[in-house]
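With one protein chain removed, the remaining protein chains of the complex are shown where they sit.
Labels run A, B and C following the written order; every chain starts at residue 1.
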Amino acid sequence: MRIACPFCGERENGEFTYLGDAKPKRPFVAVIEDGKGAEGEQDAFYEYVYLRDNVAGEMSEYWYHGGGCRSWLVVKRNTLTHEILSVAAAPGTGAAVVDVAMAKAGTE
Amino acid sequence: MVDFVWNVRSPLQQAVMPGRAGAIVPFAGVKLAEIRDFDLVQIFARRGQREATAKAVKKHYGVDAPAPRQAVSAKGATLIWSGPDQLMALSARKPGTFRPVDALRESFEGIASLSDQSDGRCLIRMSGLQARAMLAKLTSVDLHDSVFPVGTAATTSIDHTAVNLWRSENSEDGSPVFNVLVFSSFADSIWHTIVDAAAEYGIEIETRSAASV
Amino acid sequence: MKYSIFSLAKAALTGHKGWGRAWRDAAPKAHYDVVIIGGGGHGLATAYHLAERYGIRNVAVLEKGWIGSGNAGRNTTIIRSNYGLPGNTGFYELSMKLWERMEQDLNYNTMVSQRGIINLYHSDAQRDAFARRGNTMRINGIDAELLDKAAVRKMLPFLNHDNARFPIMGGLVQRRGGTARHDAVVWGYARAADRLGVDIIQNCEVTGFVRDHNGRVAGVETSRGRIGAGKVGMAVAGNSSRVAAMAGLRLPIESHVLQAFVSEAIKPLIPGVITFGAGHFYVSQSDKGGLVFGGDIDGYNSYAQRGNMPVIEDVCEGGMALMPMIGRVRMLRNWGGIMDMSMDGTPIIDKSPVDGLYVNAGWCYGGFKATPASGLVFAHLMATDTPHEEARRFRLDRFERGAMIDEKGQGAQPNLH
């Protein structure tokens, strides 16, 4: 498999490590009191940490170019064919500025 | 009280043995040199400071910051792109300095984070008519002239270890010259890997000071 | 016809014209007491045990292709019960005991071969972890021995003992471990289940679940029509998420590709199963003479049943580091299977949240060796609606409760298990 790192160009998959589905978003917990956050946070984290769609087909997933520029990438890939449809940088690579409101919306 | 002597020891001190190695041929196909005595600082732009960092680079070094996948020569330094909004500034070491970051601090204060990597890497230069054939055993990057001309830089892996690789001006015999920065703790091991890869072509080995390059 | 040397000799006289089908080519009936989705080892073993032990014979096993076409026919055929955590230890030992009597139970020679398995260690930390595991095994009545460097050298003199990057310091041995002929396990269970009345229906793909007005599963839609069922069990490792999704369920499972390899047949070289502790490599030698070997999963989600070069190289590097005598032996075939990688590396055998649907999934690397016990405990669950004693920890809710069974200690990162 070859992944076109948006920064480095196309590289063999041995340079990357895989994390998994990019769809689950870490629940955002703004306020903590006495070690507890929002109502229902345990359910939300259970879903985030454990449950997966395990898509047979096109899936967005996190890959890390640890053998290169150390960027986290969001790779759209077909799990049936291994075809790579797109590769994008994670929002916070390099010096990129992320709109905080947008970022929160994305993580909620 | 005795006084203390602080001798420098390169991680490649034991591995690099100047002279010929590998196949016995009239002209060594690969020339390997360990370049010593350099300062290396990683310059990493802060959030939202991409343009400001580029300006600061221009001001400090007198050249444009390297575009992605480029290495540029500036007065007294080579600037090597090393990732998004990151570059490595490589220069000959000024005797008696322990903190090369100090000299950059003013230029990059609040704009970019600086990390001293002078001792974190070893620098190996590879040239010769078979350098490219030898490198094809070590890296998956396409080093063909049309893809990797002089001035191209890459972050990639050798022996599953991240390295910075860039191409500088051709040597006098017209053969390409490649430079690779490897992590110091891996240097001895990777050197042996390189020598094994080059052995069939015949190797000429030397050490040089960065000031003389 | 019962299989034996006598029936074989008799059949030889008539040119083997008298053998009938090993299992009937059954057409689906309108309704079964139990429908098992998945004609692999686990599904067929479940059907066999339902019929044989629990007296439930109105059972169909639905297979979308040919039986054994999934991981049952793609694994590296290793059997062992050298697990270290409560939940796993007893379960895999139950399985080992069933392996040891399988041929007589099924009247089918599945070539269970207990030539031993050794896990090599290369550091004090690994030795200590193996000591902990080996003692767990012994406490559970399972055979285990901890060998030191000299003993391993004596047992396996051909390994790289002298110039290894990570020298071999010893090994944990289970002499009852070994291999079995994977395809024969499928055929043996199919034939035995068939004899007890189970319908084995090939080329029958499940396309959906039928629900009654209470939402209970009442059957399945298939490529060969609707089939009613009192209960439906899924044993479709590799595709568990896809089948569960038809019932609206999400599972703590990812599908990953695991590659396996076989060399050209060579004269016997390796006595049992060897696993290399300093890389990702394990190997045994088949009765035909091929070295059967493998390593880690490729590491990314995949349903493609094929992998890529980095892992192939990684596996062979491990092989050469362990035994450089195989340098000139050629790899003949390389294939991939889809692993149900669960979030803690341990299987799930439980009722699903949907009434009438039972889940047998998440086998990671452990599916083949579990085959007989998986069938037994799943049959027990489906027949009695209570978990079998040896599968009581394989519950679906263990992740919500924090009761993971994580042998490798890697957490919710399936590709690291």
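Everything that follows uses one rule, which is that a contact is a pair of C-beta atoms (placed from the backbone, for glycine too) under 8 Å apart; a residue touches a chain by one contact, two chains touch by 3 or more.
Going forward, contacts and distances are computed from a predicted model.
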| item | value |
| --- | --- |
| Undisplayed chain, where the name is taken from the UniProt record, one of "Dihydroxyacetone kinase subunit DhaK", "Spore germination protein KB", "Sarcosine oxidase subunit alpha" or "4Fe-4S dicluster domain-containing protein" | "Sarcosine oxidase subunit alpha" |
| Shown chains touched by the chain that is not drawn here | A, B, C |
| Absent-chain contact - pick from B:Ser73, B:Ser107, B:Ser171 or B:Thr193 | B:Thr193 |
| Hidden partner chain, touching residue among C:Lys154, C:His213 or C:Lys267 | C:Lys267 |
| Residues of chain B in contact with the chain not shown | 1-11, 13-14, 22-23, 42, 44, 46-48, 96, 98-99, 113-121, 133, 136-137, 139-142, 144, 146-147, 159-161, 183-186, 188-190, 192-193, 196-197, 199-200 |
| For chain A, residues in touch with the removed chain | 1-3, 10, 12-13, 17, 19, 26-27, 29-30, 32-35, 37, 41-42, 44-46, 48-49, 62, 64, 66, 70-72, 81-84, 90-93, 96, 98-100, 103, 107 |
| Interface residues of chain C (partner: the chain not displayed) | 3-5, 7-9, 12-13, 15-17, 19-23, 25, 65-66, 68-69, 73, 86, 89-90, 101, 103-104, 107-114, 122-125, 127-136, 138-140, 144-146, 158, 160, 163-166, 181, 183-184, 187-188, 202, 263-269, 278-279, 285-289, 304-306, 308-309, 312-313, 315-321, 324-335, 398, 400-404, 406, 408-412 |
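Throughout what follows, only the chains that are shown with their structure count from here on.
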| item | value |
| --- | --- |
| Where chain A and chain B are represented by their mean Cα positions, the distance between them in whole Å | 32 |
| For chain B paired with chain C, centre-to-centre distance based on mean C-alpha positions, whole Å | 50 |
| For chain A, residues contacting two or more additional chains | 12, 14 |
| Residue ranges of chain A touching chain B (in the complex, touch as defined) | 7-9, 11-12, 14-15, 66-71, 89, 93-97 |
| For the chain C and chain A complex, residues of the former touching the latter | 239, 241-242, 245, 250-255, 299-304, 308-310, 343, 399-400, 412-415 |
| Parts of chain B lying in touch with chain A, wherever the complex brings them together | 44-50, 53, 68-69, 82-86, 140-141, 154-157, 160-162 |
